[in-house]
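Below: one structure, written as structure tokens.
Heads up, one of the protein chains got dropped from this complex, but the rest are sitting where they should.
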Amino acid sequence: MWIENVVCPFCGCLCDDIAVEVEDNRIKSVKRACSNGRSVFLHAPTEARRPVVDGKEVDWPDAIDAAARILMKSASPLIYGLSSTASEAQRKAIALADLLGASIDSTSSICHGPTSIGIQSQGEPTCTLGEVKHRSDLVIFWGCNPVEAHMRHFARYSVLARGKFTPQGRKDRTVVVVDVRPTLTARNADIFLQLRPGSDYEVLITLRAMLKGARLDVAEVGGVSVAQLADLVERMKRCRFGVVFFGMGVTQTGGKHWSIAELVALAAELNAHTRFNVMPMRGHGNVAGADCTLTWQTGYPFAVNFARGYPQYNPGEFTAVDLLARQEVDAALIIASDPMAHLPRQAAEHLNRIPTIVLDPEMNLTARVARVVLPTAIYGISAVGTAYRMDNIPLPLKKVVNSPQPTDEQVLDWIIERVKT
Amino acid sequence: MPKFILITGRTAGQGEALPKGKESEDYRQATECIEMNPVDRERLGLQAGQRVRVRTAFGEAVLVLREKELPEGMVFVPLGPGANALIGAETRGTGMPDSKGLEVEVEPLCG
Partner (left out) sequence: MIGIINGEVYDPQNGVNGQICEIWVENGKIVPPPDLEKRGGAQIIDASGMVVMPGGVDIHSHIVGAKVNAGRKFRPEDHRDHVRSRTAYTRSGSGYTVPSTFLTGYGYAELGYTTVMEAATAPLTARHTHEELEDTPMVDKGVFITMGNNHFIMNCIRTKQLEKARHYVAWLLGASKGYAIKIVNPGGVENWKWGRNVSTLDDEVIGFGVTPRQIITALAWINDELGLPHTPHIHGINLGQPGSARTTVETIKALEGRRAHLCHLQFLSYGGEPGKSLRSGALEVARAVNEHPNITVDIGQVVFGQVTTMTSDGPLQYRLHQLTGQKWINDDVEGETGGGIVPMEYKRRNWINAIQWITGLELFLLIEDPWRVFLTTDHPNAGPFFCYPQVIKLLMDRDYRAEMLEKVHPRARKRTVLAELDREYSLYEIAIITRAGTARALGLKNKGHLGLGADADIAIYRKMDDKEAMFARPYLVLKDGQIVVRDGQVLHEYQGRTLYVAPSYDPGVESDLRTHFEECYTVSFENYPVAPDYLPRSEVVSCT
């Protein structure tokens, strides 16, 4: 049986045109997905798994009891992850953090956390991906590599897509790539500006100065000639509808949020000449949803702490890397993420020292060191839920196969009930 | 010891291997590698496919060398346990570690 219009939960593109062939509760084949998406559907675990406590398989009530005991005993627990689960589960995770007086942070803090900080200082002229598809004649990819990380972005949204006012697709657009290395994305560009590593901030502030008519007495900035930068400024001013997609090349380098604030300010100022927007390339399938749910429940998109009974926000203080590296938390609940594989080792190591609970469909590196492992269903494959695309469009995740596992939302509900009693 | 600038990031191979599990051979191969341009590789007398020791101020990792078109003086490591051994946990008040632009040393693995 073919199931159509399936939303792929892997990356922030959330392509919703996937067809999945299911037979005997197994996914047999996948149409239209990229190689990452195919892999997600074809390698989804379907075998029944029991929870594990201290290395031993146990029944669910015992596992929930063990998890709740760890959290109740903790003076300073951390809830972390959230980017590969549905918003329904994210909301429960925040409710649990509120109840416990915990810190809660999503993987945003190691991808686009600096973007949120930059937006908080400068705002964000942005749009949905359909506006890019229909209108944009200048598309700039800055410090991001969609050809490898968001594989159908070009075709569905940004470069090849044919829209109402861009009927010829690729031919109607100029594509610029700004990066420190010639990525596969750069090979598809009309113009490639290769920056010296760490010079994003100075190049962005130079572009802003040039837009305002400043004359420069240098030949190059950040490894790019002033003539090339002047050409880019002219193109940005002259285009009809411009957009900058940016990624971790900006957020993880040098000025971080300062660079983002410059990028946003540049785009905002270009609106005096034409229409110009920016959009962060969100990585995980529902990392944008983690920002959304945390914001509507607490006021803040990440790095939230409830120890005083109300939400406090402070990146660098309540962010996972800092809390773990400074050994400021004494228990951890990891939801749909693998910090042992993705955080700096100096931070991740602390998870070895404290009791850790893992909710995840997969056996991952964090689960290997966890005290309690709670295997759950996969949203978008064996559970329904909601995910937010990189432009914050919410999409319904389908259940294409049945799973014997409970969802993250159910398990979090059980833990909340247990903590309350 | 020659110094390189380390860039970490996503690759197609790493993304595709993720759903197969962190303990799969595909994931290990996709992440435990370091990319370097041919000029630097020859200068260091290294061979593609060779295992090298990579060291930063924060840690070290043993990775398989691959040749790739990159600016001279730059190396690239895909996201994963290898990259995480190399980057530090200092975030300078942002929550975000310096995951790109660190200085690294690369040397052949002896013994």
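In this document, chain identifiers A and B correspond to the written order of the chains, with residue numbering beginning at 1 in each.
What we mean here is this: a contact is a pair of C-beta atoms (placed from the backbone, for glycine too) under 8 Å apart; a residue touches a chain by one contact, two chains touch by 3 or more.
Since the model is a prediction, treat every value here as computed from it, not as a measurement.
The chain not shown here is in contact, across the full complex, with A.
Considering A:41, A:154, A:241 or A:414, the position touching the chain not shown turns out to be A:241 (whole complex). The chain that is not drawn here is touched, among residues A:45, A:81, A:125 or A:339, by A:125. When the omitted chain is restored, the residue from A:91, A:208, A:371 or A:399 that touches it is A:91.
By the touch criterion stated above, the residues of chain A touching the omitted chain are 4-5, 7, 16-17, 87, 91, 95, 98-99, 116, 119-131, 133-135, 156-157, 164-165, 240-241, 268, 271, 274-275, 277, 291-293, 295-301, 306, 308-311, 313, 386, 388, 392-396.
Everything that follows uses one rule, which is that only the chains that are shown with their structure count from here on.
Spacing of chain A relative to chain B, judged by their CA centroids, is 22 angstrom.
Contact residues of chain B toward chain A in the complex are 5, 7-12, 15-23, 58-59, 69-71, 74, 76, 79-81, 84-85, 87-101. Residues 10-11, 35-36, 39-40, 42-44, 105, 109-110, 113-114, 117, 145, 147-149, 151, 180-182, 184, 194, 197-198, 248-249, 251-254, 256-257, 283, 302-303, 315-317, 319-322, 324-325, 338, 340-348, 362-365 of chain A touch chain B in their complex.
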